[in-house]
Each structure stands twice: as structure tokens, then as C-alpha cells.
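Provided herewith is a single structure, encoded as C-alpha cells, for subsequent inquiry.
Removed from the display is one protein chain of the complex; every other protein chain stays in position.
Entry: subunit A
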């Protein structure tokens, strides 16, 4: 049963990544593109966690923690750059 649930979640998050990729490529504005990239990082964290459950290893948690941090920092840096024209003032 856990196998079917894992396959369903894999499909859902893969499809979610494709939606985000569509929004990155065909975005009406700059902020939508930044938001779609942030959502891609969040979906990648979910996919890494699902892969860890599937393989029975805790090795991927460090990777997803790094994804969470890098996604947040890059989004804030990009928004700051758009707002002020500079990241570290």
C-alpha cells in the first residue's frame, strides 16, 4: 500500500514541477518567475524526501535541508535585488 501512495505522490510532485517549469518559461511578469522558481525548490524537497522513504535511507535529508536554505536565500536575494538594485548594501 505504501508503494501505491509513493507512486501517487511521485506523480503529483512531478506534475507540479512541470507546472512550475511552464510558469517559469511563460511568465507574465518578473515576480511570477521568482515565485515559480521558489515553488520548484519546495517541490524538489518533497521529491527528495519521497526518494528517501522509497530507498529507506536518511542520507537525503541533508540534501533537502540544503535545498530549503538555498531556495529561501536565493528568493530573498532576488526580491532584494529587484527592490533595491543591490543585495548587500
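For this structure, a couple of remarks:
Methods note: a contact is a pair of C-beta atoms (placed from the backbone, for glycine too) under 8 Å apart; a residue touches a chain by one contact, two chains touch by 3 or more; residues count from 1.
Heads up, the rule we're going with is that contacts and distances are computed from a predicted model.
Of "ABC transporter permease", "Na+/H+ antiporter subunit G", "CRISPR-associated RAMP protein Csx10" or "histidine kinase", only "Na+/H+ antiporter subunit G" is the UniProt protein name of the chain excluded from the display.
Contact between subunit A and the unshown chain involves residues 1-2, 4-6, 8-13, 15-17, 19-20, 22-23, 28-32, 34-36, 38-39, 42-43, 45-46, 49-50, 52-53, 56, 58, 61-62, 64-65, 68-69, 72, 75-76, 79-80, 82-83.
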